[in-house]
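The complex appears here without one of its protein chains, the remainder shown in place.
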Amino acid sequence: MSHEQHQQLLNVLHECMEACNHCYNACLQEDDIKMMADCIRLDRECADICGYLEQAISRGTPFVPELASVCAKICEACGNECKKHDHDHCQACAEACLKCAEECKKVA
Amino acid sequence: MSHEQHQQLLNVLHECMEACNHCYNACLQEDDIKMMADCIRLDRECADICGYLEQAISRGTPFVPELASVCAKICEACGNECKKHDHDHCQACAEACLKCAEECKKVA
Amino acid sequence: MSHEQHQQLLNVLHECMEACNHCYNACLQEDDIKMMADCIRLDRECADICGYLEQAISRGTPFVPELASVCAKICEACGNECKKHDHDHCQACAEACLKCAEECKKVA
Partner (left out) sequence: MSHEQHQQLLNVLHECMEACNHCYNACLQEDDIKMMADCIRLDRECADICGYLEQAISRGTPFVPELASVCAKICEACGNECKKHDHDHCQACAEACLKCAEECKKVA
């Protein structure tokens, strides 16, 4: 992984973590929260793994490919769930997740 | 902190983390999920800080009192919210949280 | 994953996390710390992923197989490094890691 790729991945992971947590927070305040249960659950899964991978990359973990591979899968699942919902926070989150999944796949 | 206190605290933190995550998972499947939004949110806060403190204690962190103090506060907030709800998972979680808050205060 | 398997895995992950953090803490106090650098690094990697997987399983994550697969790989790497060193904490850690790697592979 080049230094540039590394920094690009860290940025995308960070944006994805923030988008997921923002979506999580907003979903918990929606009137149709019943419909958002899977979204809330996946937002937490995705924010947590993105934060984890950020930490791991920045400490020089030897396991970037393995961790990025599972992160890609979780980002994809979260992005696909978010895409189903019209809320702005869901659409923004879907975009961040799917972008992050692509970046993760490049190093997986 | 004696070795016994240390092990007792680790056990209680672990039970609290599991109870909070179990309650979180169950709340997301309840029909009255709208009423459970604060419970879901606090379950995550509490599970995360308990897991964090477990990790920190087991690696010999020099910051047990400071971390235990904030953990006690979060456990208390989560326990008080859970107490309001009749679901078994909420009542079990309330008990685990309030017990954990007490243990944390002893070392804070 | 049966309820029994689930509980067994949680226990083994927890023991591994504690053994890794104990080894990390002890390695940092060894006279031959220079020789322990890889052990310190892998102890952290392994304690963190085991703690992460514990949290994830206990909140009902849909990604157990993927996370357990990466956890198995990290446990194996940490166990193999620890096995090289004669310190009691390294030998105990190696045992916990290799046992945890086996359990993780069963659900991966």
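To keep things simple, chains are lettered A, B and C as they appear, and every chain counts its residues starting from 1.
In the analysis below, a residue touches a chain if its C-beta (ideal position, glycine included) is under 8 Å from a C-beta of that chain, and two chains touch if they have at least 3 such contacts.
Owing to the predicted nature of the structure, the values given are computational and were not obtained by experimental measurement.
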Answer key for A:H14, A:K83 or A:K105 versus the chain not shown reads A:H14
Touch rule applied to subunit B and the missing chain gives residues 41, 44-45, 48, 52, 55-56, 59-63, 66-67, 69-70, 73-74, 77
The missing chain sits against subunit C at residues 28-29, 31, 33-34, 37, 40-41, 44
Across the whole complex, the chain not displayed is touched by subunit A residues 10, 14, 17-18, 21-22, 24-25, 47-48, 51, 54-55, 58-60
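Note that only the chains that are shown with their structure count from here on.
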Multi-chain contacts in subunit B, i.e. residues touching at least two other chains, fall at none
